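Every protein chain but one is kept in place in this view of the complex.
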Amino acid sequence: MSNAAILTLSCPDRPGIVARVSTYLFEAGANILEAHQFDDTETGRFFMRVVFEAVAEGSSVGLIRDGFAAIAEHFAMDWTIRAKSEKRKVMLLVSKSDHCLADILYRWRSGDIVMDIAAIASNHPRETYQHLDFDGIPFHHLPVTKATKLEQEAAVWALVKESGAELVVLARYMQVLSDGLAAKLVGRCINIHHSFLPGFKGAKPYHQAHERGVKLIGATAHYVTSDLDEGPIIEQDVERISHQDSAEDLVAKGRDIERRVLARAIAAHLEDRVLLNGRKTVVFRQ
Amino acid sequence: MSNAAILTLSCPDRPGIVARVSTYLFEAGANILEAHQFDDTETGRFFMRVVFEAVAEGSSVGLIRDGFAAIAEHFAMDWTIRAKSEKRKVMLLVSKSDHCLADILYRWRSGDIVMDIAAIASNHPRETYQHLDFDGIPFHHLPVTKATKLEQEAAVWALVKESGAELVVLARYMQVLSDGLAAKLVGRCINIHHSFLPGFKGAKPYHQAHERGVKLIGATAHYVTSDLDEGPIIEQDVERISHQDSAEDLVAKGRDIERRVLARAIAAHLEDRVLLNGRKTVVFRQ
Amino acid sequence: MSNAAILTLSCPDRPGIVARVSTYLFEAGANILEAHQFDDTETGRFFMRVVFEAVAEGSSVGLIRDGFAAIAEHFAMDWTIRAKSEKRKVMLLVSKSDHCLADILYRWRSGDIVMDIAAIASNHPRETYQHLDFDGIPFHHLPVTKATKLEQEAAVWALVKESGAELVVLARYMQVLSDGLAAKLVGRCINIHHSFLPGFKGAKPYHQAHERGVKLIGATAHYVTSDLDEGPIIEQDVERISHQDSAEDLVAKGRDIERRVLARAIAAHLEDRVLLNGRKTVVFRQ
Partner (left out) sequence: MSNAAILTLSCPDRPGIVARVSTYLFEAGANILEAHQFDDTETGRFFMRVVFEAVAEGSSVGLIRDGFAAIAEHFAMDWTIRAKSEKRKVMLLVSKSDHCLADILYRWRSGDIVMDIAAIASNHPRETYQHLDFDGIPFHHLPVTKATKLEQEAAVWALVKESGAELVVLARYMQVLSDGLAAKLVGRCINIHHSFLPGFKGAKPYHQAHERGVKLIGATAHYVTSDLDEGPIIEQDVERISHQDSAEDLVAKGRDIERRVLARAIAAHLEDRVLLNGRKTVVFRQ
């Protein structure tokens, strides 16, 4: 499958898009392996994801990408074409809790999530994760105080650029990004919030959940926006709890939900399954 | 199991409660079939539910109940002892949507929920439910307008008293109870809210959920209090949705969750599995 | 959406199918609303479902169907094109347990499942379902004994033909269909088996599950084949149980799973979401 690639696009809906795209791919020597589409009748926007393989003699992903530009312009598409085998660069930001970090590292190593972890940064020192094998991934200690937040965020941003990271993952990074940094990372920074949003926004959500006496707790992976905990939701999940669970029990149970939900969101993003639709997402599931 | 009964109690925690209760039951000729307890270390309150059978010659549920009063007084218990075979009287309040009503009637008829439905009341006329066989259960049409809300609630309350209903179920009854009526029904009126509380309180929760782009929707059964959608939660559940679901699709999918959650809450209440713990509940599951 | 229709097809995979189909639809005046496809790389078979709307002046579902025949022949497709608004005729076969029947009737009446229930037949008399309002649907009592099985199945088959039923639902029909009848109904007869297949085939699966001490029970909806409980699976679901549950508790809990799983399978079939793939199914989910 060395010539496989993923096309994603969104544009105003009108008749003929699928015909135009699929005919182009056929004529360009590609075979369609998988395709999903969604027509948002409320907003009139059309979304599509196609996995294809350049099979014909002389055909290649690069040539197909070059030729697609004219179609994209015609339909006013937001679009990407990416080789499926390409390992995308990811930067992980983390604080003291390392359950998401450990899980992401495991899935990266096992090949469950295909990516190139270009950097790990934390406001805590390397020793915090002494039991985790970073396997040569560069680690950056970027401590932060109220007084140095501006400089620290500048350092984070410099690292994003320098590492070439296409995706930034807040793997339980307990610092709220400033509006400025959030704006630079729009659509490519995923956070895991430890509640089933929109319930229990803000601080200590498990304690809020315990206080309220809910019977299920959850976690939410979403794109970061300047509006805290209000970004487009990618994935959510829940688990049953009982009156016997203390707030600390919820924190422990929540770790399992958080790492599962975050891993699914990262994988979906990297496989180009997530398309932004205003403040919502379209997620083409496997 | 004709002599089986259920004891529930809650009281300030102190050593010896279980010993005292179980020894009393043993000496009174009862065999314990099932027991659950919970010690809320935050509030210092103790909760217990015991299913027992009066097995000894001359022993009976009535005698055991009489003798228990002294123990209950000693430990300052809130308590009940009820014959397990007793069919408790329930009143159903309903509006136009009949999916919960139809489900409750089915479960009542099949014996899944053991109860005596003493009355069904609605602000819509009998014809609204023409396809449902009420099987002799008295139906009361209690229309309501802003101007007549006071009188209508008086009629509802009169019906509760007259029918002897121990439990009032708001089976998608789309009228907010006044504080006065809510106060009279505290701990014995269950509502089904069509969202995963505390998310999406108030009106049109499925439309709110669609607007926000959540990936799971839910329903919540809770005791009614004067604080709308803030009463103690008994049961919740969720189901996965996708970007393809319109607000109307969520309403349709939600019907399944609502009827399932409400049925579980009613069954748990009637089996004396739900004990109030401030604004939370203790639910001793099977 | 009065001109909306659903196209399903399966054929040997080769490049250009999507391009050919979507270009044809575009040129025939249709707008694609939704499309799913699946390429089974193991068998080399391609599956597709398209929802389209005939939007152009003079375009119609009938004309589009007529024109599609040539494409279908070219690619050796199994295919259907059906108006989305068309209510398909369904026949329900039932025995003593009526939980699935009651649920299907409710979903039919509420519009959750769009269909025309052409007939209900049972080996038990009408009185068995006296609390259910059949609302004018013809009921047929077709008693059966070992000696009369041949004649009874002939009567069932006559009823299928006479009623014009495209789908036969065994809604907890406790008679095993003969190979002969199963063969006539291949791909259009859905059974609900009360276990998570392939576990606990055959009789009394809840008792088998109780005996084995499993921690979850399930139900399976599948197409009927001559090989009992081995037909292509359409939908499955499970629920958690505990050591406290007796075999009878499992039967009661199972009723909820069965009706949910069967309803989903019927809806998926009627919306042309289920395509046969040898002894497996392709289910294009919403």
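Brief remarks follow.
By written order: A, B and C. Residues from 1 in each chain.
Everything that follows uses one rule, which is that contacts are C-beta pairs under 8 Å (C-beta built on N, C-alpha and C of every residue); 3 or more make two chains touch, one makes a residue touch a chain.
Just so it is clear, the structure is predicted and the values come from calculations on it, not from any experiment.
For the chain that is not shown, the touched chains among those present are A, B, C, taking the whole complex. Remark: the omitted chain is touched by one listed residue; of A:E27, A:D112, A:E151 or A:D227 this is A:D112. Check A:T43, A:S85, A:T148 or A:Q244 against the missing chain and you find that the one touching it is A:Q244.
Across the entire complex, the residue among B:L25, B:L142 or B:L185 in touch with the chain not shown is B:L25. Those residues of subunit C that touch the chain absent from the view are 38, 40-42, 196-200, 212-216, 218, 232-238, 242-244, 246, 277, 279-283, 285.
Seen from subunit A, the chain kept out of the figure touches residues 34, 99, 102-103, 106, 109-110, 112, 131-133, 135, 242, 244-245, 249, 252, 255-256, 260, 286. In the full complex, the hidden chain is touched by subunit B at residues 15-20, 22-23, 25-27, 30-39, 55.
The definition used in the following text is that only the chains that are shown with their structure count from here on.
Centre-to-centre, using mean CA coordinates, subunit B is 36 Å away from subunit C.
Chain centres here are Cα means. That of subunit A falls 41 Å from that of subunit B. Along subunit A, residues 38 each make contact with two or more other chains.
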